[in-house]
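Of the protein chains in this complex, one is absent; all others appear in place.
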Amino acid sequence: MIDIKGILGPLSALKFLGKAPHTIDYPKETKKTADRYRGIHYNDVEACIGCGSCGTICENDAIDMVNVGFDPNKADTGFRPVVDYGRCCWCALCVDVCPSGSLSLTKDYVYVDDDPKKFLYVPGLQELGKVNIDSTDDLKELAKIEKENRPKLKEGERSWYQKDRTEGLLEFNRVPMKELPGSTRIKSFAEVVLGYTEEEAFMESIRCLGCGLCISACPDRMHIPDYIQAITERDYNSSANIIYENNPLPEMCGKVCTRQCETACVYHNRGDAVAIRWLKRFTTEQFDDFRTIINAEVKPLNGKKVGIIGAGPAGLTVGYYLRLRGYDVTIYEALSKAGGMTMAGIPKYRFPLDSLDKQISYMEEMGVRIHYNTRVGKDIMFDEIMDTYDAVFIGIGFHDPYDLGLKGEKEAKSGVISAVELLRRVNFGEKVDVGKKVAVIGGGNVAIDGARVSKRLGNVDVTILYRRRVQDMPADWEEIEGAEDEGVHIVPQAIPEEIMLDKNGKVTGIKYVMAEMVDDGKGGRPRPKKIEGSEKILPIDTLVGAIGQQADYSFLPDEYLFKTQDDEKSGSKKGIDTFWGRILVHGYNETTMKKVFSGGDMVNRTADAISAIADGLNAVKGIDLFLQGGKETKVNHSVTESDLDKNKLLDKHYKMKHENGKLVSVKLDLSGNIVTESVKIAKDPDELKKDVEKKEVNKSTDKANSKDKTMSYPTKNTNGETKKEEKKSKSKKKSKKKKKKK
Amino acid sequence: MDDLKRPTLDSDFTCDMAFNKITKWAQKNSLWLLAYGTGCGAIELSPTMTSRYDWSRLGIRGSATPRQADLLLITGYLSTKTLKRVIRSYEQMQDPKYVIGFGSCTINGGMYYDSYNTIKQLDLYIPVDVYINGCMPRPEAVLSGLAYLKDKIGDKKADGWIKYKQNFEWYRENQKKILKSFNGDNMPDKYNW
Amino acid sequence: MKTTKLYLGPQHPGITGNMMIELDVEGNKILKSKTHVGYLHRGFEKLMERRTYIQSFPIVCRICVPEPDVNENNYARAVEKLSGLEVPERAKWIRTMVLEMARLQSYLLWMGGQSGSMGLYTMPQWTIGDRDYLLDRFEELTGGRVYHLYVWPGGVRKDLPIGFKTRMLDLMDYLESRMKDYTKLMFENAIFKKRAIGTGVIPKDKALEWGVVGPVLRGTGIKHDVRIDEPYEIYDKLEFEVPTYEGGDIYSRALVRKFEFMQSISIIRQIMDKIPEGPIYNRIPNPFKWKIPKGYTYVKLESSRGEFGYFMASDGSEKLRRVNVRGPAYVHGISLLEKILPGSRLGDVSTILNSLGVCPPEMER
Amino acid sequence: MGFSKLTETKVLLKQYFKDIISIEEGGEQRLIIDLQSKDITSMINHLKDFMDFKHLSMISCVDWPEENKFEIVYILTSYSKNIVLMLKTKIDRKNPKLQSIMSLWPQAVTYEIELNEMFGVFFEGNDRMGEEFILEDWDDIPPMRRDFDSLEYANKNFKFRDERKDKKIIREFISEHYDEWRKK
Partner (left out) sequence: MSTDSMYRLLVTIAVILGSIIYGFFINSLARRITARVQNRMGPPLKQPFIDVIKLYSKRTFVTHGIMQTLGPILMLTGIISTLILIPYGKGYLTLYSSNGDLITILYIMTFGQLAMALAVGQAGNPYGTIGVARGLTRMFGYELPLILALISLIALNHSADVNVIIANQHGGIANWNAFRHPFVGITALLAMLGMMSYQPFDNASAPAEVASGPITEFGGKFMAIMMTTNAMFVVAKLALLVDLFFGGASNIFILALKIFLLYLYPLFVGLVFPRFAMEDTFLFFWKWPTLIGFIGLAIAIF
């Protein structure tokens, strides 16, 4: 009846009397926290790009992005996260979603205080609890603290961080794009890139975090996150409409854009950026006719007529948007197809002939008249255009190639051709015989295109001679890769000397000399210096020159053309001022001549399609303003010093400076001291003052919708490389990937 | 019952001078905690009071009733319904009494900042002496918070209860703003001994 | 005898957590009882409708404090069922291990609570002290002691740390040896038996109708366990038995939990031996705008207190349309108590509460 | 061979109830049934008594303001057949009324009180309607309805710390300040 076991059993618990207790005597001894314990935040403020993804994912709204005083540039907004420990729940979602991998949690967790104000904290710039923050507004001086006395991360303290790109919530690898293999590419002019399927596009578009850094990098300010979001929702109609808001030629940008936006993408510095160009292309491929899709409202004609010279990207953009605003537009195009440099200069395997048809037919159907094969200056006079149209837009682009400047170039009858010429002829279907061996001189996209096109004209052995190293070549690294895949030889550091001719002027070879790179001492690009006695001769049949183009101003009567760099009369209102071959334009792309606007490669230095479209869009606003009330004052047609500066027209070898009221352009040598006192631009001081006030007036109007026309090269991306080094590291990365693939 | 003389505020300090050092030492080393886990942080109190971390070696002991307690732990968020009971318990505790706020919910709303039923800042309703950072603070953090409170008591800075008495109207008005039926639940307006 | 009304209020050492039981007491016998809840209400379901799928992952584990992993696992599986996201094999094994570890630590907590409410203050010191070793393993694996934030839709967040297996197996041996001490001190304690046998009896025939689940149901002799009825994760690949004891009182429920404690230890050992290699996480498409098509789902699993279900409805946007958490305490703490307490003694209220495993935050979420 | 239990119950239910809106299998042990609200109680009675669905897991309510409907969901489990059945019915949102199933399960009362307090659904036959279950002296509309915004209620009633009142949404800030950054 009595449960002996139940009574005596518990007494065995007394055996603990002898044993030492397992209590942790906390203040004296502590238990080692686990390696992954989620403690207080730490942010590597150098690697952080302030994109705000951590603030957006935080479900307790604990992270604000605060201006701590870093100066923003294209790849970094200058903001840093401030964490409110009155909200944070230490779930480390912010760490898992940080594209630059700078945010992490440390193992340290103890923090006790009696003042609730001390629980606000900028990780990586402040010690937790040392600073009493009254408002997140007054944190601007934090960036001034030098690196030494910022809180440093003790060794091995990082507990929760993205070890490599596979951890966390972000997909760093891009959906691979299907391409024709190298061998089949050469046989035909079929398009190399085959485009995304719907599923691939969905998987690629859903990667986009929507942070908007790419918008700041795009010269034309396209609403990239919005149309990528539309693709994610498979609503291609609205995606096309969003693109059409500021880009009437989506297929062109989808195939041949220089993708500034992808260099600024948050994924770029640790992985592959979102394939923004290919996604744009994917949207255009969904429709065979834009008429039914784009529902932009076309205003009725308001009686004003605008003439456009040159149906390049700039001209077409101006035509489209002016038509939308109700202007009667006619475009005069010298060639037989619209598209300008993109149609003529870019080979068909990258930009097929029919790719612009959809856009052009949509424009024509809307009422934009395009006269093909009418060269201004030959079939129709410039003065005739000036009289019939209320405003004129010049967008003829750079079609005129530079001559090579080599010995024997003049005497050569056959076998020397410019790349632009070669590409135009091939694009328009002419049969060009380049013989068996071809040499191409130059390193830009045009040179590469020339080489690959000549490769396709029968089995031709093509070599590219370039003065500097491979990584200095301005061409896209994808293009260089493509050329190498197709068997094009590239001879770097080769300076051409002389063209060998046979007796009846046919090219037989090219003499070039090797060079070694010499640092020019001021951090600029190293300059090639000839090595004596290293001449070599390369036997060739044709020589293709691709060292740059310039505009062909023959259509302009002389009295309208002023070369400001070498004559006095420039600056008057009558003519168009040009500076070393480029037209000087003011805020709304209006030239110094009344009623005349200009844009595209003739104006900006970036020389790519998207900048031309951006110029066109800007000119549209200018023309609209100009023709609205007919009051010229709104657009003042005079070029000031800041415009020149802003236009970045001046290479760093030239500098504008004021000398007793006159604008003076001065030529500098490499080390920055003045070499020759160059031409003075006539400008009396009071007129300058008027300009400045007018500028203020315009500035207010400008502010509303002004866009910076010229696009400066992104100086440094986040890991401190200039564009060139970045290309080099990118190519190394690509080659590494290739090795891995094999 | 109110006619019995209550120690007025100013007398709290003067008559205390005589054997002040000893009482401070005693109050510091013996904190009796009201056994009231108001929020989700109470789960980290059980390891702290049991054998692994054992806060009884620091002189801290639980007490079942507010009368005997002099430390109130608000462990995390506080819903309005619990706030009414917390106020009642807090006022029934004997002076000098202290309050510790756990985690981020007592500072600025924590995870439930957008909830319609939890208070966002604790020190609007009852005076808080110490905040402990963490969601939920580990036993070590809790013990360091208690050590911090002991130092504060030691040099007479833990005056939350005096602050509560001095601007009592301010606290009561804040409480009434969110506790709608204040007198409906016979919550006294005056200091509810 | 005059009946007095007694409020075992939110601030009462015997009541586990924040709830209030209003008792009509006559002397020592309870006539009527009514549970009042709402002291821990934060409106989870409302908050989760304002957060995207990955954002409500951290808030989900705060619903039931003694057992956060059950909520994480339920939420992850519900979202995977709605969106069709597959989980790699190894992640399933790790998830099962985390669930069993959660069951162990919850039973240790229960043992402490049960014996503490009866006055045996040595047991809580032992069991909750040993539970801390288990929390160390959790901290090492997941990065958090109580709120682990480890299981999310698509798999688990990080892989097993190096040397985790040896430390885990040592811990299992330690717990097994400790169980002998617990049995001597509590389960076979004469006074414990005297108090436990015959109190808080749930009649076997009415158990199912009253919505009783989990160890409480198995305590009444009816054998139902979600791990067998509807095996989730990899429970169909493991061997374990489900015990039932007759009697339906506190003691039979205690024996059920003791048996399942040992079963969990053997399950964890099996997992540690047979866990396959491979990826642990199948990434969700995008943390910010992951849209899930319209759909309904009800996902349930066997928590340490019974069937824990999540009802979820999605409406095609990136936020949930409705989530409804059904914890075992919702039934045990309110309607079941109103049936059992009348007739039992006032002293046994907190013992019965502990034996039913009532956890107030689950009742009002 | 024989049908799986699932299809068997499906067929049986179809015969018994002609005007079921839809019935389909959601997963291997799940049945989802849509009904009109008028014959909910008879269906549940039938399920409990004849089809051995002994265990009521949950009564829940989904708010569809765009269709102006509340959707009440009953989740029943049959241990013997090992099936979880989700019974859904749509009721009008303006004055949501439904028959109570208090008589079948005691715990149904708790669900119904909560739905009444959180959504405003009125269950006839349940005498404890309008009882204060979770919220204490609540003056606003039932909080779980979609048109009740909890953050706005929190801002109105509670005060947040004011150190962060001048915070900016980073993405809007980026779009406003493109031009400044392009220059650098």
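Some points to look at:
The first chain written gets the first letter, and so on, giving A, B, C and D; residue counts start at 1 in each chain.
Quick note on the criterion: contacts are C-beta pairs under 8 Å (C-beta built on N, C-alpha and C of every residue); 3 or more make two chains touch, one makes a residue touch a chain.
These figures come from a predicted structure and were not determined experimentally.
The hidden chain makes contact, of the residues A:K19, A:K32, A:K130 or A:K431, with A:K19. The hidden chain makes contact, of the residues C:V37, C:I59, C:V87 or C:M118, with C:M118. Per the touch definition above, the residue from C:L217, C:V349 or C:M363 contacting the chain not shown is C:V349. Contact residues of chain A toward the unshown chain are 10-11, 13-14, 16-17, 19, 21-23, 25.
Taking the complete complex into account, residues 4, 6, 12-14, 28, 115-122, 125-126, 129, 185, 189-192, 194-195, 345-351 of chain C touch the chain not shown.
Although one chain is not drawn, its touching partners on chain B can still be listed: residues 1, 4, 6-7, 12, 16, 22-23, 25-27, 29-30, 32, 35, 50-52, 54, 56-57, 59, 61, 63-68, 70, 92, 94-96, 193.
What we mean here is this: only the chains that are shown with their structure count from here on.
Separation between the centroids of chain C and chain D, computed from CA atoms only, is 23 Å. Note: centroid distance chain A to chain C, computed from Cα atoms, is 56 Å. Shared interface positions of chain A, defined as residues touching 2 or more other chains, are 22, 31, 56, 59, 84, 86, 89-90, 116, 210. In chain C, the residues touching two or more other chains are 38, 41, 43, 46-47, 50, 58-59, 62, 129, 147.
On chain C, the positions that touch chain A within their shared complex are 51-52, 54-59, 62, 122, 129, 136, 139-144, 147, 149, 157-158, 161, 181, 184-185, 188-193, 283-291.
Put simply, chain B touches chain C in their complex at residues 34-40, 42-44, 46-47, 50-53, 62, 64, 66, 77, 79, 81-82, 85, 89, 111-112, 114-118, 135-136, 138.
Every residue of chain D that touches chain A in the complex is listed here, in rising order: 161-168, 170-171, 173-175, 177-184.
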